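Let me begin by handing over the structure; questions about it come next.
Only a part of the assembly is drawn; its chains keep their places, and the rest are absent.
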Amino acid sequence: MTNMNVNVLLEKAEVLIEALPYIQRFNGKIIVVKYGGSAMLDESLKRQVIQDVALLKLVGLKPVIVHGGGKEISRWVEKTGMEPEFVKGFRKTDAETMEIVEMVLNKVNKSLVQLALEIGVNAVGISGKDAGLLNVSKKTADGEDIGFVGDVKKTNPQIIYDLLEKDFLPIICPVGMDDEFNSYNINADDAACAIAEALSAEKLAFLTDIEGVYKNPNDPKTLISELKIDDAKKLIADGYIGGGMLPKLNNCIDAIEQGVSRVHILDGRIPHCLLLEFFTNRGIGTAILGEDEEYYN
Amino acid sequence: MTNMNVNVLLEKAEVLIEALPYIQRFNGKIIVVKYGGSAMLDESLKRQVIQDVALLKLVGLKPVIVHGGGKEISRWVEKTGMEPEFVKGFRKTDAETMEIVEMVLNKVNKSLVQLALEIGVNAVGISGKDAGLLNVSKKTADGEDIGFVGDVKKTNPQIIYDLLEKDFLPIICPVGMDDEFNSYNINADDAACAIAEALSAEKLAFLTDIEGVYKNPNDPKTLISELKIDDAKKLIADGYIGGGMLPKLNNCIDAIEQGVSRVHILDGRIPHCLLLEFFTNRGIGTAILGEDEEYYN
Amino acid sequence: MTNMNVNVLLEKAEVLIEALPYIQRFNGKIIVVKYGGSAMLDESLKRQVIQDVALLKLVGLKPVIVHGGGKEISRWVEKTGMEPEFVKGFRKTDAETMEIVEMVLNKVNKSLVQLALEIGVNAVGISGKDAGLLNVSKKTADGEDIGFVGDVKKTNPQIIYDLLEKDFLPIICPVGMDDEFNSYNINADDAACAIAEALSAEKLAFLTDIEGVYKNPNDPKTLISELKIDDAKKLIADGYIGGGMLPKLNNCIDAIEQGVSRVHILDGRIPHCLLLEFFTNRGIGTAILGEDEEYYN
Amino acid sequence: MTNMNVNVLLEKAEVLIEALPYIQRFNGKIIVVKYGGSAMLDESLKRQVIQDVALLKLVGLKPVIVHGGGKEISRWVEKTGMEPEFVKGFRKTDAETMEIVEMVLNKVNKSLVQLALEIGVNAVGISGKDAGLLNVSKKTADGEDIGFVGDVKKTNPQIIYDLLEKDFLPIICPVGMDDEFNSYNINADDAACAIAEALSAEKLAFLTDIEGVYKNPNDPKTLISELKIDDAKKLIADGYIGGGMLPKLNNCIDAIEQGVSRVHILDGRIPHCLLLEFFTNRGIGTAILGEDEEYYN
């Protein structure tokens, strides 16, 4: 055997020796993946994400997908002759719009089910209305009425436990009901967060369009690989975090405080970002962890 | 105690004595209810049907609902500026129409889930795509291409067994996939029939706009209460059956031959038709049964 | 369908809608029926009582029968040339009489088993001696020795749980043993009460020769449908209750305080009194319930 | 340690080494004991028999007692002013006599339960009517009507399995019912035989007033310790067997042919005859065994 060959083999062996303990550690653990953004628009990335989730399931983890559907909703709102309207970043959702929101989200939901089945994973798509999964209260935007937009008030995760026990991949769209059984639109990040908390998930991963949290947003070399929540809070307090990252990081902190072990912010545009983040020491994005959790590296 | 009171009590006791053995006989048995037609348009009837299903579940039966959504689909097709088109009774379903069909059926599906939860039954809505429940082949209308309309080719009912085991009420909309994972619209009667067969259901009940099968369609007094399949076949052969009843009765015969014990054709406009049919000796519609099944009365 | 028919059907449906939630609520619950008095002497009533019990069992309740045998005992005492003797309402029971009491009660016991089997219920008859079910101490009648008459001191209900688990109908005759393993006669009401308490029964029903408790014993219209124990105690304290109803009502209060949910005093002469009491809103007799239980109507 | 002591110890050890493999071999096995005759009349023997049964149960066997009551029945028949009457060895049993037979057998039954509980064994007494255990057809004595005397036609042993599973000692009195649910008296040997067969018992032991089967009935030294059924049939055919032993031996042969492994005829007057027969190599009575069973010694 040539030396070159031996080196290639050793490198392969090292990747495996690095990955195997993670695979074993996460065996049987629940992993919630919030799937949205660019990774959802590019068909090739979409397939890679679902393939990663399939592999996670294959080796014994219990993934759960929560997805959004933003751009597709706007397209259909327009198609039926209405004008999308936003108030402080929230879609103003009157009864008629809500009907379309629900129809589109369920369509996206079933298309992900379809892709998963095609790849060979036994998926079941449900909405937050099924089995009373997501119970909401009406949200307001700084006091302004924005219609049927909801904040998750209570979660009944039994249906997810049941689907996982029966070895299905649950795919969930963020629609819920209030106490009077009216339908509400929910922000997908919020829904993923609430579900991960209700399941005491081992991990919650956000597939986004950014690599992770930077110490200095202007210097890509300052990507933070692992971040304890006290440090995350300090970063926020010190004003280092801005834009869309702020609510996301607050969601992360909230999830950790509600019992999720680790929350990952990943660049969904990197192929196989889930495998790389979960099964390598370094990871590729930012992992937020509790104060009493141990760093991996 | 006055005599009148005693008589009222005795009548009550008799209803119970009549019903209790049925309740026990059907304990743990799967009952598929095809829900469509007028019973679906009238809000009060809708509530009564779901309430009946809730009571069936309450006393130990395992109901499964399969629903259609005909008129609502046409409304949305028009809303998006298209023209509904039918060929030999089938909706011509191009890709764009199919997208709307699926969206509308899922919307109807979730609205039934909503109603069931309101009444207190833990329902989960799925489509025939979930967990590969309904696998179809393309249907043609006497050779003419009618697009994405499917015939059920194979059924994978595991997801229904799992939901029933976990004590949920499964509510199913008739969308399926072919072997290339394309979406198809399925006739709701056909879907209900395929599902009842796959589950070897104790009963399959069609909620329709007619009282049942008549010996003489012009004489309401000739409603047939119980009908063995050989007699049903003879009625068809002798030309007594026509109109929309013909495919329905063929569906019934098919279901019986595939292992369903009894198929019921009920007038969904009669309040609480399901309770009356299942828990009284006479019933109110027509029950089709196998040659070796025993008549109830 | 004629209007008359529709009305009859609606009434049937209403009886069912009224009954089904009770059937579900009592599913798997233990119901102790004290069976004695007139209902035991009339062969037609006897068959109706056992038929009711059979139906209760059929739809998932777990009935247990405790019976007496009063008049038959006296007949046999006389037959063997002895003179029945009563002290303050208690049968004076010397060793020889006790032998006959036990023989007769076991004979009655097996005749009820026989009837149940004939109706199709798998019954097993035991006495309070079997498996040490009823452990007694000697009773005295205001200080006077009345022989082998016992008060239940301790109950070992395991044999009943086992028979119920194995789906048998337990039929029990009120004979017990003291700590020295001597046989004792026990008042059937007392035995039923002790057994219901030991089983934390959902219900204890006394089949008697009276309709229930009246506010005014002279006015049948003042029958009390539901009575909380504090009110029952007040009725007693206020002197409204007399005769044979007094010890019975005291038994009821005792049973409620020991964990039975509801005690029913029923007129065993009304056909199917058990079904009517348990499965209709109004009931037909008097139900005694704990302070924190809810009224049904 | 003196030699004498050592010898005593060695003898003890040998008894144990002899007994232990039998104890293990019979672990969990069902042993039916027909208990009657002298052993039933002498209070001291009675206690020893029940004590033996208790020890069998203690070390893991599953004993079942079937008992008779002959002399006690006659006493009560006379007590109520009737005359016992026998036809060809069978008690002529009219309806009135049957009532007494059943009452007395149940009394004896409960007295054995009482003794077992006193010794510390959790016993339950049932009759062949309970749970339909013994189903009979009317017997005739060479054509002559002898009233309610029955031959066992069918056995439903579920109640015995259930009592054994729940760790009770079943004690059974030989009363049964015909297809019309009339009560019948059954010969206790026949009942024991039918029950042992229905249970595929490991052993059936008859406690009698004779040591066992002799080659030469006049020579006590010719007691046969083990006898295969072909040899038993030959003894009968050759006319060696007479008197009460003949029906008993026929019962034994029948039991073996119906699947009982070994039937033992024991002298119930020898103290602890059950222990000695079952746990020593030689045994003390006669064991009848199938052709393909192995001799123990």
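The chains carry the letters A, B, C and D, assigned in the order they are written, with residues numbered from 1 in each.
We take it that contacts are C-beta pairs under 8 Å (C-beta built on N, C-alpha and C of every residue); 3 or more make two chains touch, one makes a residue touch a chain.
Because the structure is a prediction, the values reported are computed rather than measured.
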Overall copies of the shared sequence [whole complex; 4 in view]: 6
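As a working rule, only the chains that are shown with their structure count from here on.
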Centroid distance [mean C-alpha coordinates] between subunit C and subunit A, Å: 61
Centre-of-Cα separation between subunit D and subunit A, whole angstrom: 73
Numbers and ranges of subunit A residues touching at least 2 other chains: none
Each pair of chains that touches, named by its two labels: A-B, B-C, C-D
Complex contact set, residues of subunit C against subunit D: 79-80, 99, 102-104, 106-107, 110, 113-115, 117-118, 122-127, 129-132, 158-159, 162-163, 166, 168, 175, 177, 181, 183
Residues on subunit C engaged by subunit B in the complex (per definition of touch): 1, 6, 9-10, 12-13, 15-17, 19-21, 23-24, 27, 51, 55, 58-60, 211, 220, 270-272, 275-276, 279-280, 284
